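Quick one: the structure is below, and I'll ask about it shortly.
Just one protein chain is left out here, and the rest sit where they should.
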Amino acid sequence: METAVQTLVDVVSVGGLYALTALGIGLIFGVMRLINFAHSQLIMAAGYAILLFFTQSAALAILAALVAAVLLALLTERAAFLPLRGADPATLLIASFAASFFIEKLMVMFVGSRPKGVDFLPFLAGQVEIAGVRLQLLQIVTIVVSLILLSATTSFLKTTRLGLEMRAAAENFRMAEVLGIRANRVIAAAFAISGVLAAAVACLFVAQTGLVQPRMGLQLVIIAFVGTVIGGLGSLPGAAFGGFLVGAATILLQALLPEELRVFREAFLFVAVAVVLLFRPQGLIPARGMKERI
Amino acid sequence: MTLQPSLTLRSPETAPLGQGYPLVAVRSLVIRYGSITALHGVDLEVNAGEAVAIVGPNGAGKTSLLSAIAGIVRPADGSIAIGGEPLAGIALPDVVRRGVALVPEGRNIFGSLTVLENLRLGATVRSDGAVGSDIEEVFASFPILGQRRNQPAGQLSGGEQQMLAIARAMLSRPRLLMLDEPSLGLAPAIVDRVYELLQSIRARGVAMLVVEQNAARAFALADRACVMSHGAFTLTGTPDEIARHERFDAAYFGVAMSAERSPT
Partner (left out) sequence: MAAIPSSTPVPEARPAARGWAGRLAPLVILVVVLLVLAGVAELAPTVVQRRLTQGLINLVAVVGLYIFVGNSGVLSFGNVAFMAIGAYVSALLTMPAAAKGVFLPDLPAFLGQAEWPATAGALAGGAAAALVGAVAGFPLMRLSGISASIATFAILVVAYVVLGNWTSMTGGQNSLMGLPIYVGLWTAAAWAIVAVVIAFLHQESRSGLLLRASREDEAAAAACGVHMVRHRLIAFIISAFISGISGVLLGHFLGTVRVETFYLDLTFLILAMLVIGGMRSLTGAVTGAIVITLLTELLRQAEVGVTVGTTKLAAPGGLGDAVLALLMLLIILFRPKGIAGGREIGWPSPRRPVSPQKLSPQTATRIEETQP
């Protein structure tokens, strides 16, 4: 019983982390059909901001992470994607791939590629006992933060004027512009939100691993990409759900696979994804309007 | 079944119209897609309060013309002015702020958003406090939209979606309403209702530019009509002149002439 609950908490917390990552990616894709590889660098930038400030205070480090990720998100949007408005998704994909590598290599050039230890929020490593089950505090915090951010993003999209414009632009960008919605403002807002989500992921991730390095966000982002595809590219609930699913699946595989096969869990995961896509090429929660767009 | 068109004449959000200029002036407009030329030097004027119909076969370039005036397609050559001001430097989202609203072909309502959200987006360019009451007026005119205000617009029937698309465009309080094939894909009874609605909007002094393959419908609404074929106007005049012109059919399929010069 206790292991089952612990596994469940494990599944939900890792799933939540991936859901946050996938949501940040899905938001940008929804609004401008861009798969943002550089999302991984947003997480990295937030990670290094934590490294700079964590010795002074945790709150300051979190604030710095937010500022760094949001600024970098807006900067990449300005420099790499603004000049490409109206370009096809493949061109945008290459641009984001190049931007992502450029930022990473620049970082390697200046700080080197070796990981640096960060003792961020050490108290989260402690255990708490809830209803007789011992759980790691960090996992509880991860679940709570994920829930808060997912619902905050949802209610932003549902209830605010900007959120409405963002959903309209996500469904039919050109028509939104015809109605007078200022695309650049909407896109910048989407990037800022993806920066916030990336910063949150970075804080949780750094607290968990205790390391920062130029490539720290990569694994998360690649798996989250696959999550957005399986959830249904262009659909925001699909992105969050798909992200949760792939994250949860990695933990379930870890728990259920026999010892000697555990190292192959990503392979199992991706093969399972391919099988799902064989039956549902549009993903589990297909986006409206994506079919005609191709 | 009327939209509250009193709103259309006081437009606090849109820039003042240049005096003495036509609402829209299109001069020698050329549109190209890659190596394909869709419009070869088209001239058109629409004055305040006037309704103009453009008819022609599929692929004649009608949609290109509307897209160019709406700022979606940039001209390869020629010019477009709205109220005397060139469109060239105006970003797409600002065109509607100049008082030009488009109901595109296929309606393009936001299917995943609710009816109410679609209408609120129509009023994007407005910041006055009357948006809410204008939307209530729409619901009063179209009870079916009111009943389904919180349902996804994608669940509406084709005719209801067309009404929603027109109402959405009207919420920007345009001086010129442009419609691309408003009767397309609708049953004749529904088309009657759509044109009744357009008639009532027109009666309140909103200028209109209607593109149709269904010439008879558009002619009944318009003050002036143009026949377009192969990217150029082949016949222009009053709907009556054109409909009775002996070479209307030929013009429709591509022989250039002008009804204004020919005796009727």
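Residue numbering begins at 1 within each chain, and the chains themselves are lettered A and B in the order written.
Rule of thumb we're sticking to: a residue touches a chain if its C-beta (ideal position, glycine included) is under 8 Å from a C-beta of that chain, and two chains touch if they have at least 3 such contacts.
Quick caveat, the model's predicted, so the values are computed rather than measured.
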Touch criterion as defined above, residue of B:S35, B:S127 or B:N150 at the omitted chain: B:S35
Of A:A58, A:M175, A:M216 or A:I251, the one touching the omitted chain in the full complex: A:M175
Of A:T3, A:S57 or A:T91, the residue in touch with the unshown chain: A:T91
Those residues of subunit A which, in the complete complex, touch the missing chain: 33, 35, 80, 83-84, 86-91, 93-95, 97-99, 101-102, 104-106, 108-110, 113, 172-175, 218, 222, 225-226, 228-229, 233, 263-267, 270-271, 273-275, 277-278, 281, 283, 289-290, 292-294
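Just so it is clear, only the chains that are shown with their structure count from here on.
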CA centroid of subunit A to CA centroid of subunit B, Å: 42
Subunit A - residues contacting subunit B, complex: 164-165, 167-168, 171-172, 174-183, 288-289
Touch list for subunit B against partner subunit A, complex: 70, 72, 92-97, 102, 104, 108, 110-113, 117, 120-122, 124-125, 154, 168, 172
